[in-house]
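Note that one protein chain is taken out, while the other chains of the complex remain in position.
Think of it as A, B and C in the order they're written, each chain with its own count starting at 1.
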Amino acid sequence: MANTEVFWKQVISKVRTWSRLNSIWAVHFNSGSCNGCDIEILATLTPRYDVERFGIKLQGSPRHADVLLVSGPVTRQARERLLRTYEQMPEPKFVISVGSCSISGGVFEGCYNVGGSVDEVIPVDVYIPGCPPRPEAVIDGIIQLLTHLQGGSRPTAKRPQIVEEAVA
Amino acid sequence: MTTLSALFTILIFPAGLMLILIGMLYEWIDRKLVARLQNRIGPRWFQPFADIVKLFAKEQIRPGIANLLLFFGLPVMALSGALTAALYVPLMGFAPAHSFPGDLIVTIYLLSLLTMCIGLAGWNTASRFSLVGATRALTQMFAYEAPFLLALLGPALAAASWQVSEINTYAASHWMILTQPVGFIIALIGLMGKLELPPFDSPEAETEIVAGALTEYSGRGLAIFNLGKSVELIVGLTLIASFYLGGVAGILPFLIKTIVLLLVMAVLQSVLTRLRIDQTVGIWWRFGAILVLAQILVMIIWKGWLS
Amino acid sequence: MKIGTMLKDVLESFFKKPATQIYPFEKVNTAERFRGKLVYNPSVCTGCNLCTKDCPSNAIELVTLDRAAKRFVLKYHMDRCVYCGQCVASCKFKCMNMSNEDWELAAIKKEAFEVYYGNDADVATFLEKLTHPDPVPGDGAVKE
Partner (left out) sequence: MNTEQLLTQAEDLLATWSKESTHPDPMRLDVVISADDLRAATQDLHTARWGYLSAITGLDLGIEAGQLEVLYHFCSGPAITTLRVRQPRDGEAVVPSIADIIPPASFFERELQEMLGFTITGLNNNNRLFLPDDWPEGVYPMRAEFTKDQGAPVPGRHADEMPDEGLINGNTFVVPIGPQHPALKEPGHFEFTVDGEIVTGARMRLGYAHRGIEKAAEARNWNQNLYLFERVCGICSHTHAMAYSMGVEKLAQVEVPARAQAIRELVAGLERVHSHLLWLGVAAHEAGFDTLFMYSWRDRETVMNLLEQITGNRVNYSANVLGGVKCEIGPEQAKAVKEGLSYLEGRIRHYLEVVTTDVMFLNRTRGIGTITFDEAVKFGLLGPTARASGLVRDVRVEAPYGAYLMFPVSAVTETNGDLEARFVVRLKELLVSCATMNNLVDNLPEGPLSVRVPRKIPAGETISRMEAPRGELLYYIKSNGGESPARIHVRTPSLCNWVSVLEKAVGSQLADVPMLIAGMDPCFSCNDRMVTVARPGDRQTWSWEQLRQHGIEYYK
């Protein structure tokens, strides 16, 4: 009896991973970027690159999204809003940090209103360097996330504290 | 109709599970056609299926101030409304699972039950976007509901019966799209309004009010609402195909006619800009209602003299 | 005043092949001048450090182990680099270049962005020096 139950568990988890790999809904947050990366992210929807063939759709609300595409060095005003957007997304959620200045502050390293990189604020799964990365490089980043997920979904590093504590 | 075969038709073959799968397939055809018209490749055939399964596997966040019963009950009510509407409609060319005189009115009421549920869900989750989305969904419903019903009454008058299956058999011999072209156009555009496809998608205008009434839904609730929408797409298409395009005799004519209708709707979707809510209501009441009333008048006069 | 002015475009593209390049399955040939990942050739370098001074996001650090024997190690931070090509323009000896094939640089972990250029012996000694610095200071200008 036991192994049929285990069998069913495997089937369900396989179907679940399959559906997560083939239907990715992304939401885009610009935390102070120069909008170079944002237009390349938007360009991936257009006919020449068309990410809808992978099942990737850009959604408006973080509620409907699985992947958060963050671009830009987190400025101080955008920091709390980035945390709040990340908190609004339902589990399982992943973060892709697009562009050199979201990984390490890039050219704006050391500016007084810039907090530096995104992974100081929220846990990041895939980093895409480039200023801005080509639309194909953004697609390559998403594919890296998919292959990374192929081996079962990574345990999401739960954010212990909620927004108010983190900000205070 | 033994209860077993009735249960089978309701739960499995033409109405229940099969309808949901075909509904998802039709939603894929719609997205693929719109993508192809926009010169892109578009999603793969199992895309809506993957979306729904993924949404079921996601966490459902419940807003604090939303009333629990309504929050979980409304999606189920919406889907069941759409599914029961499918019982009276000749799906896949088979005879409808159940039909009685006057079931046309019940079908149309059940179809608009879904929009009411979306409106209520938007009000219940009380986020500012869903409030605006809910008011827009309900305002738009008042706009297209009457002309859509009247457009379907045209063929009912011609077939002198309010039973869908009878109108279907009557339509097999006379192609009513030729005799009542205005009614056909109003019915098709009314269906686009009901499904909130562009140019009537201001209740869920992504760039104004994020996702309209469903902004706060995620996971299962969103999946069930999307299922309800795709089932409604199928039911609406079958209704118009069986009334205006010469009845739906078997599977093949059903498929051809509904997919041709879907193609026309996809072209309309990709060629027209979204209308503001006041413009939609204006167009429906100024042009929609008057044209369809004229059509009905013509029908009455024609029926009065001839028979 | 016409309705559906995009109808011709839409119907045309319905019958012709979509304008999508199926990226991962079909190789994309980027322009010959495209600035991808930095490539460094230590044999021509003289260690003048003009490139590290001019880099707007200090993404390159040059370590000279032995100036005469041209033993240099270049530490290249791919995540800080903004791919502007100023180092290529500033270098008088043409030892810097930006490849136009290598631009798929996404990575799961940030450590993948620390790249060391130089012949492997130098890189090995440099890394080994990094891990446990020698007690005796002043052996070669290890500039961190």
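Rule of thumb we're sticking to: a contact is a pair of C-beta atoms (placed from the backbone, for glycine too) under 8 Å apart; a residue touches a chain by one contact, two chains touch by 3 or more.
Given the structure is predicted, the values throughout are model-derived calculations rather than measurements.
In the entire assembly, the chain absent from the figure touches the shown chains A, B, C. Here one chain is not drawn; of A:V27, A:I56, A:V98 or A:I142, the residue touching it is A:V27. Listed by residue number, the positions of subunit A touching the unshown chain are 27-40, 42-43, 46-48, 58, 60, 62, 72-73, 75-81, 85, 101, 106-108, 110-114, 131-132, 134, 167-168.
Residues 37-40, 126, 128-129, 131-132, 135, 198-199, 201-202, 205-210, 270-279 of subunit B touch the missing chain (whole complex, contact as defined above).
Although one chain is hidden here, its contacts on subunit C can still be listed: residues 1-6, 9-10, 19, 30-35, 53-57, 82-86, 89-90, 98.
In this section, only the chains that are shown with their structure count from here on.
Hopping across touching chains, the smallest step count from subunit A to subunit B is 1.
When the C-beta contacts at A-C and at B-C are tallied, the pair with the greater total is A-C. Here the chain at the heart of the structure, going by C-alpha means, is A. Put simply, the C-alpha centre of subunit A and that of subunit C have 24 angstrom between them.
Residues of subunit C in contact with at least two other chains: 18-20, 22. Counting only residues that touch two or more partner chains, subunit A has 47, 50, 53. If you check the complex, the residues on subunit B that touch subunit C are 35-42, 267, 270-272.
The touching residues of subunit C, when paired with subunit A in their complex, are 18-24, 28, 30, 56-58, 77-84, 103-108, 110, 113.
Within the complex formed with subunit A, the residues of subunit B that make contact are 31, 35, 38-44, 46-47, 50-51, 53-54, 57-61, 129, 206-207, 210-211, 215-219, 222.
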